[in-house]
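Have a look at the structure that comes next, please.
With one protein chain held back, the other chains of the complex are shown just where they sit.
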Amino acid sequence: MQLSEHDIALQRLFAENRELIEKDAAPEVNAAREGAMEAFSKLGIPSSKVEAYKYTNLQAWFKAGYTQAYGLNGATSEALKQFECNVHELDSYTLFTVNGKFVAGSNVEALPDGVEAGSFAELSKKHPELLKRYYGSLAKVEEDGFVALNTLFATDGIFIYVPKGKVVEKPIQVVNVLTGEQDLMVNQRNLIVVEEQAQARVLFCDHTMSMSRFVVNTVTEGHVAESAMLDFYNLQNQHNGTVQVGAYHFDQETRSLLNANYFTLHTGVARNNIFSRLGGPHAENHISGLYVIDKNQHVDNFSFINHAVPDCESNELFKGVMDDASTGAFTGRIFVAPDAQRTNAYQSNNNLLLTENAKMNTRPQLEIYADDVKCSHGATVGQLDEHAMFYLRARGISKEEANILLMYAFAYEVIEKIQVPALKEQIRELVEKRFRGELDKCDSCVVCGQLGTGRVKSE
Amino acid sequence: MLKIRNLHAKIEGKEILRGIDLDVKAGEIHAIMGPNGSGKSTLASVLAGNEAFEVVEGSVEFNGKDLLDLSPEDRAREGFFLSFQYPVEIPGVSMTNFMRTALNEQKKYRGEAPLSASDFLKLMRDRKQLVDIDSDLTNRSVNEGFSGGEKKKNEIFQMAMLDPKLAILDETDSGLDIDALRIVANGVNKLRRPDNATILITHYQRLLDHIVPDFVHVLYKGKIVKSAGKELAYELEKNGYDWIKKEME
Partner (left out) sequence: MASEQDKLLEEVTNREYQYGFHSDIEMDVLPKGLNEEVIREISRRKQEPEFLLEFRLEAYRNWLKMESPDWAHLKIPEIDFQDMIYYAAPKKKPQLNSMDEVDPELRATFDKLGIPLDEQKVLAGVAVDAIIDSVSVKTTFRETLAEKGIIFCSFSEAAREYPDLVKKYLGSVVPPGDNFFAALNSAVFSDGSFVFIPKGVRCPMELSSYFRINTMNTGQFERTLIVAEDDSYVSYLEGCTAPMRDENQLHAAVVEIVTLDRAEVKYSTVQNWYPGNKEGKGGIYNFVTKRGICKGDYSKISWTQVETGSAITWKYPSCVLMGNNTVGEFYSVALTNNYQQADTGTKMIHLGKNTRSLIVSKGISAGKSQNSYRGLVKVSKKADNARNFSQCDSLLLGDKCGAHTFPYLEINNPSAKVEHEATTSKIGEDQIFYCNQRGIDTEDAVGLIVNGYVKEVINQLPMEFAVEAQKLLQISLEGSVG
């Protein structure tokens, strides 16, 4: 592959700032940059000619012209003072990052013994054995230019470690804030390790707090060990000047359970790369997503469910509502390895297009090399069910109201999957308000009830 | 109350209703019978305002208003109720939310204040008792996973909630077990008042044993070909439709 001038500029940027980047990072993290450099020089930022990125061209955004967020870039944790994340009644341990840097935690001292949740930069040095074992083990630099880029620039992010047998009842909420006067590129790196029989719920809330442009490339690796459970939520609510590539690489061992849920309520351009490897028998996962977008927003959920061993089950459900001139994309590949017998894998992707300028591209895919399997996928693009519509109207409910009820009903199936009641209630309310138009669609912090910071003028 | 004159309706270019005339006055109960595919449900759908059907000719007056001129929701708010032959499942919309919305929109239309949450719940409870419906059903999504009989009971429950002036029950009796049939019939009878009316679409005399009609009509090939008192239903039950078809030829 021929590198673009921007790729080359990014390489140069790294070379020039290497010292700064490596200063506070763990040796393993720095060691990984060598491979990342080589991989990036081969891959670069993928263009839409790369099959996996067919429906989202990110080359236009990932340029070296942005300031790299190596530190807080002028933003201080002061910024957080104005930020009170209040998912009603959500009793949680809370961690804050600003521009990819960990800045503060609240309530973390109350975490069960041995459970760690905090700065990736710090905790990765404290737990070299974990780092050695897991860092880069799932998100492989040679497989994706964005992973390579992240591995090249990564300095900080979130580290969560739940040792064997520990159960963290309350959700660990991570609030990722982007702020500051400058346009920024952020490469945040997160690691989640949930050991045998341990359980955790992790909630990532992604927000923007200032009107600058943000180009974000986050990589999260999550390990769910034998008989462990991880409940993972990502709520994306960023202004329309945000471009975010979020890679989430999970692997699961025997009898583990993973729930991963992605809610994109507002963004500029969002690309989620969701990988999950079912690596031990009787592992199970439920991966879902809801995207409700308008204006020129673009959301692309790309997922790869790898049934590497027999007797696992995966369920995938993504639903989207596209308004105005927004565009949605979905790719879901279910891969069943040779001999991964007795696999059950289900996937569906349903979409509503509300206007003549909205678009949806969807690619559900099955790649199956074992015979004793039950696999299915379905995809639909369409409008609200006219029979249901008539039924509601025949009971005296107006067309507008029926529309909202049915759109909400459409989204409901995904919202139902939320296992944290307070969060479910919050999302439920938000989504309904969103459909009613009662929320300013451009408020940047819908999820946490913050006042909007306005819109970034579109280019 | 209801005055249908020379009503013609088409779907996908096919004429299904071919000149219906029917008068229903307050306090009356009418039964419409007729072979499968004769257009009974079509008539009900057209009256309810289903846009899939195109009215090509004729008029319908409902309490002095031009029914065909109203949107489906306004027809409902004017007091027209259709118990669907095949009620739709709407996953994700709870029965409670659905009924509250429907009722309050009706109130708004009539310039009345919306019900308070507690009054609404009280009404729900009260109406549930009337039609003897399981609480469980009203906690679920609209019709989702309901059995055939449960769906029909749910239609009657909604009717009880919305208290219509004119109700058309499209084969609400089919799929019901004997107890449920009695419950549905009791519900209808209890809701019966001198100022409202009911049209029953049915294939069986057994419903008419419980709800005694003032008139029985036979719909055949999109026309009402015979109207008489309740004895007509017995005759149909005994002899089928052949003699009517013959008369028609």
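Read from first to last, the chains carry the letters A and B; within each, the first residue is number 1.
Criterion: a residue touches a chain if its C-beta (ideal position, glycine included) is under 8 Å from a C-beta of that chain, and two chains touch if they have at least 3 such contacts.
The structure displayed is predicted, hence computed values, not measured ones.
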Absent chain's touching partners (shown only) are A
Of the candidates A:360, A:388 or A:420, the residue in contact with the absent chain is A:360
Checked against the full complex, the residue among A:64, A:211, A:368 or A:422 that touches the missing chain is A:368
The missing chain sits against chain A at residues 51, 338-339, 341, 351, 353-356, 358-383
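Everything that follows uses one rule, which is that only the chains that are shown with their structure count from here on.
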Within their complex, chain B touches chain A through residues 48-52, 71-77, 82, 84, 87-88, 90-93, 97-98, 101-102, 105-106, 109, 141-142, 158, 162
Per the touch rule above, chain A residues touching chain B in the complex are 385-388, 390-399, 401-402, 405-406, 408-413
